[in-house]
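Accompanying notes for the structure given below.
For this depiction, one protein chain was excluded, whereas all remaining protein chains were kept in their positions.
Chain IDs A, B and C follow the sequence of writing; residue 1 opens each chain.
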Amino acid sequence: MVKSGDRVVLYGEDGKKFIVKVEEGGKKGTHLGVVEFDSIIGKEYGDVVTIGKTQKSYYILPPTYIDDIFSMKRKTQIIYPKDSSYILLKLDIKPGTKVIDTGVGSGAMCAAMARLVGPTGKVYAYERREDFYNLAISNLTEWGLIDNVEIRLKDISMGFDHSNVDAILLDVPDPENYIHVCWEALAGGGRLGVICPTTNQVSMVLEKLYEYPFIDVEVWESLMRQYKPYPNRLRPVDRMVAHTTFLVFSRKVNKFIKKQEIESESYGDQENVQQIEQKE
Amino acid sequence: MVKSGDRVVLYGEDGKKFIVKVEEGGKKGTHLGVVEFDSIIGKEYGDVVTIGKTQKSYYILPPTYIDDIFSMKRKTQIIYPKDSSYILLKLDIKPGTKVIDTGVGSGAMCAAMARLVGPTGKVYAYERREDFYNLAISNLTEWGLIDNVEIRLKDISMGFDHSNVDAILLDVPDPENYIHVCWEALAGGGRLGVICPTTNQVSMVLEKLYEYPFIDVEVWESLMRQYKPYPNRLRPVDRMVAHTTFLVFSRKVNKFIKKQEIESESYGDQENVQQIEQKE
Amino acid sequence: MVKSGDRVVLYGEDGKKFIVKVEEGGKKGTHLGVVEFDSIIGKEYGDVVTIGKTQKSYYILPPTYIDDIFSMKRKTQIIYPKDSSYILLKLDIKPGTKVIDTGVGSGAMCAAMARLVGPTGKVYAYERREDFYNLAISNLTEWGLIDNVEIRLKDISMGFDHSNVDAILLDVPDPENYIHVCWEALAGGGRLGVICPTTNQVSMVLEKLYEYPFIDVEVWESLMRQYKPYPNRLRPVDRMVAHTTFLVFSRKVNKFIKKQEIESESYGDQENVQQIEQKE
Partner (left out) sequence: MVKSGDRVVLYGEDGKKFIVKVEEGGKKGTHLGVVEFDSIIGKEYGDVVTIGKTQKSYYILPPTYIDDIFSMKRKTQIIYPKDSSYILLKLDIKPGTKVIDTGVGSGAMCAAMARLVGPTGKVYAYERREDFYNLAISNLTEWGLIDNVEIRLKDISMGFDHSNVDAILLDVPDPENYIHVCWEALAGGGRLGVICPTTNQVSMVLEKLYEYPFIDVEVWESLMRQYKPYPNRLRPVDRMVAHTTFLVFSRKVNKFIKKQEIESESYGDQENVQQIEQKE
């Protein structure tokens, strides 16, 4: 049941949607008419609210993470669901995980991780620009996730204040300059994910990764194709997002067995589906 | 520090890896030689263990979810990380979520959800084949996730025993026949994800979805490209997984405002990045 | 050297381009100023023409096929270069080929084939709408290709007037209804290409193909990714064409050895790179 103070998605009969915080006596003007919040409070999720004047209607839905980030205030490019979902799995974020997120930007990826780590984990978030820092705090507070985050306004070139963390997501303009501070902050076996929009950055990050004891280096790119959901005329949509970023993943070890021969023909060419020998 | 009873990844100097449960006095024969578990217990993650005879070495790593599923015993095709990661985000699985998973198969996707829902949530898992049911229990137990799962050996054609759940993942050979029981089990605003390997199944599922009060219907396909991680010869790998499944997502509402005109030219052609109006 | 009557590409210093037919005394108003054709005639291709008033300049280039189709008058969706190029190769169009093109639409694909068949081959073009028919004649005439084409204003439901052709491109709204007339018009071993924008059409066309003696059935989709050509910030463009059409190819045989078991697990799963046994 929707209560005063809840954030809800209004999903219009025309397919347009937005998020409102419903408070007693409040209202929101929309392109379909004015929505009185008192007509929402007390309804069940999945119910319909109809606007008196126009007789146009909205469905009332609970917001998901994807709803949240596409309606959030932002000053930066956000990491898309196609990428954030894969990062969450590769960095193995779950209840109890301790993870560093830097730079925070508008806080979308920080929120994705804060949702999952729960009260026994923590997101240590570093941002050096004060406007982004304040915006991220505001967004995380609105989403009710700020308690799972410890956020600092700080330049990381001198290193992180935290160490022995399970994972780090590095999303800065010059990631190749922070590989060593990531190695220092990670626990042994910890996971590093790096956001690299260009191929040149990928090459620079790879070079740095091979200088430090990082293993299991992988470079991925996610392409999501959406289809027009017509049963009798099923086909991909006409245009799609072609590129957001490359994703570089790796794991810290405490020292190298021996320096890797990174250009060996076989390296990196193994299929991920066969990397681990299946149990008999 | 690795303790007796821990499951650890042994990552060989040749890049091959597997998972062992290290118990005092135990050992494991590998292609690099015999690994004595006593030489692992007490080490830190990220450390190296060297085999006396051959002087070959392994890194010791904590297993991630992806490590687990690629080394698990399985009798069924598993859902790949490229798909499972996107499903987790679209179904908004997080601590506290109550979600139905059916069919369970070998338990890989069930585990992915069980990791995240924590003690306040629950995965209700339904499987009708006894051999899969037993295997899933065995795998979930080994991973320490069985407490987060309530698993039943049951055919779902008569419906689920649970209702008012936040989300359902439907992964059965004939998903079009279970759309109505999913609608009944979901809470209002609840999320449904359907696994459809063929375009024909997508069409059949879409037809059924439009018969019941489901909105926000989306069809996606995930393509992950991996790159050879050579800084000076960066390029995609030569061959890739071209297709595993299409993913159909939707949300339950309690009743239709009006039956959707599913073949309208504009429907489904909106870009997901603009689905929600950004806050000013 | 550019002569009066030649068609040339004007490629602006801002990257915008268009095609003009330069005739003595003529001129063309552009967003960079008025281009006098007499200042172009007598120049070499690759030279620069500067507009007196604004001192803005254009490069003079000979038009390619791709230049032509993106500047042509059109009333229909054209087949994109990513698709037309693959069709030309799969249908094995070359000097001397006799090929049927239907429907002609604005004539873009007809032109692609007419360029290649030369005086010893021929494109037999069928179009049932008079406005398209007239537009195609106008475009083919402007491009100097009309002599290689025999074009008819005709509905093909009663069959083609030509037979024993080497190849057919079938691009109509209901291709499944014309598979039999294509079989009749093709020479033994002749190639058929079918344009199918939706998966449903692909299924319908496949069903029909298996009813007639067609073999070597393949379904393809072409995805072209373009990259931003910055040497130091190389990356794919942000958005791309996600889908235009599926392409179904097949070859006519005179009779079936035996009806194909089209749903056998192995069928169609062979990789095209290994279909033909390499010579020792």
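Keep this in mind: a residue touches a chain if its C-beta (ideal position, glycine included) is under 8 Å from a C-beta of that chain, and two chains touch if they have at least 3 such contacts.
No experiment lies behind these values; they were computed from the predicted model shown.
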item	value
Selected from C:24, C:92, C:155 or C:184 as touching the chain missing from the view	C:92
Residue ranges of chain C at the interface with the undisplayed chain	9, 11, 13, 15-19, 44-48, 57, 59-62, 64-67, 70-74, 80-82, 84-86, 88-90, 92, 94-95, 112, 115-116, 118, 187-191, 199, 202-204, 206-207, 210, 213, 215-234, 236-239, 241, 246, 248, 251-255, 257-258, 262-263, 267-279
Where the missing chain touches chain B, by residue	197-200, 225-226, 232-244
Residues in chain A touching the chain absent from view	199-200, 202-203
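As a working rule, only the chains that are shown with their structure count from here on.
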item	value
Interchain centroid distance [CA atoms averaged], chain A/chain B, Å	18
Touching two or more other chains - residue numbers and ranges from chain C	199-200
